[in-house]
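The block that comes next holds subunit A.
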Amino acid sequence: MTAPSESFLELRDLRIHFPTEDGLVKSVDGLSFKLDRGKTLGIVGESGSGKSVTSLGILGLHKDGRAKISGEIWLDGEELVTASQDHVRTLRGKKMAMIFQDPLSAMHPYYSVGSQIVEAYRIHHKVGKAVARKHAIDMLGRVGIPQPDRRVDDYPHQFSGGMRQRAMIAMALSCDPELLIADEPTTALDVTVQAQILDLMTDLQREFDSALIVITHDLGVVAELSDDILVMYGGKCVEYGSAEDIFYRPEHPYTWGLLGSMPRLDREPTERLLPIKGTPPSLINVPPGCAFNPRCGYAGRTRGRSTSQVPELLETEGGHLVRCHLPRAERRSVWENEIKPMMEST
Partner candidate 1 sequence: MRKTNVLALAALGTALTMGLAACGGTAGGGGNTSSGNNATGGAAPTAKHNDAYTKVVNASDAKGGTLKFALSDEPDSMDPGNTYYAWNWNFSRLYARPLLTYAAEPGDAGLKLVPDLAEGPGEASADGKTWTYKLKKGIKYDDGTEVKAADVKYAIARSNFTDELTDGPKYFAQYLDSGGYKGPYKDKNLDDFKGVETPDDHTVVFKLKAPFSEFDFLVANPQSAPVPQAKDTGVDYEKTVVSTGPYKFESHEVGKQLNLVRNENWDQATDTTRKQMPDRIEVQFKQNAEDIDNRLMAGQIHVDLAGTGLQSAGRAKVVQDPAKKDSTDNPFTPFNRYAMMSTKVKPFDNIDCRKAVQYATDKVATQAPWGGPLGGDIGTTAMTPTTVGYKQFDLYPNGADHKGDLTKAKEHLAACGQPNGFEANVAVRGDRTKEVQVAEALQASLDRVGIKLTIKKYPSGDWSAQYAGKPDFVHKNNLGIMIAGWGADWPSGFGFLSQIVDGRFIKASGNYNMMELDDKAVNELLDKGIQTTDSAARNEIWAEVDKKVMESAAFMSFVYEKTLIFRPANLTNVYVHPAYGMYDYTWLGVKQ
Partner candidate 2 sequence: MPGSDPPGHPGRTIVVAFIVRRVIAAVLMLAVVSMATFAIFFLIPRALGQTPEGMASRYVGRDATPEAIQGAVKRLHLDDPLLVQYGRFAKGIVAGQDYSLGPKKAECPAPCFGFSFNNNQPVWPTLLDRLPATLSLALGAAVIWLVTGVSIGVVSALRRGSVLDRAAMTVALAGVSLPIYFTGLVSLSVFAYTLGIFPGGGSYTPFTENPVMWFQALVLPWITLAFLYAALYARLTRAGMLETMGEDYIRTARAKGLKERTVVTKHALRATLTPILTIFGLDLGLLLGGAVLTESTFSIQGIGKLVIDAIRGNDLPVVLGVTLFAAFFIVLANLIVDVLYAVVDPRVRLS
């Protein structure tokens, strides 16, 4: 083990591999990043890129023996990969909490919303049911659910989608977690509600001064929220930088694709400007060389390196990291001269 991390949260070369009958699935393959309190990190990628596995890995939910985990996860000075399962469990819900996508399936259908919040609270606080219930009503009120004292006994299916997501947030925040991970928090919601939920999360983060990780396939969601953005592809980080870096100076062709496929209010939601052709890579038989090369429109400009050599994650300038074989100058020029004008023209 290397020296303890100075950051609130730091991942060092995290690898989460699943042995299956078909072979080893490398869901997360050497991921590193840091995050401080009060800051927000957006992790962006298609489904299967490893972003959800990463978040569950941080929570220690892959520690049931089936996954092979290596690397380090430092949380507030503690290393979690080597920590006991039971110890990590005591941190879950209290020190770190998660907001799951699709709250209808993520909440137990047979228990009332209130009782699920009460349960979360009472795991970590030795209080009576009445106290916990009052806390649950408080939490529901704080996430903006009207008449929380009435709705507290309702069941998840009796809530609307937005309300359900608010309840889910209330549950996650019930123990004042210092690290909050939101996995696709707004995917199932319509655009107006989406905005409300995102606002709510920023407000709450400010209030609690917690570190926030927002996981999404949609760059638009993290645009306003994030301080830093991490783009994942095939279990690896392909580009990392500040929100400004990613939106205004993106250097990886995959990031360009993501930007191009962002739905915008002035376009039909189904309309995509620059769709990324092809499908995400198999995590068992990762293509040789750059994992993105079969789908990359610029792979021809790497003089064959993209199919033979795995590119490294290198810093281009001031904390902006890119994993690409294209020479930096060429990446810049493609962005400035080919991609950007096309996006602005519409």
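Operating definition for what follows: a residue touches a chain if its C-beta (ideal position, glycine included) is under 8 Å from a C-beta of that chain, and two chains touch if they have at least 3 such contacts; residues count from 1.
If you want to know what made the cut, all candidates are chains of the complex that A comes from, given by their letters.
Here the structure is a predicted model, which is why all the values come from computation and not from measurement.
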For subunit A, as assembled in this complex, the candidate in touch from 1 or 2: 2
Candidate 2 partner contacts - residues on subunit A that touch it in the complex: 56, 59, 61, 89-94, 97-98, 100, 102, 105-110, 112, 119-120, 123-124, 147, 150-151, 153-155, 157-160, 171
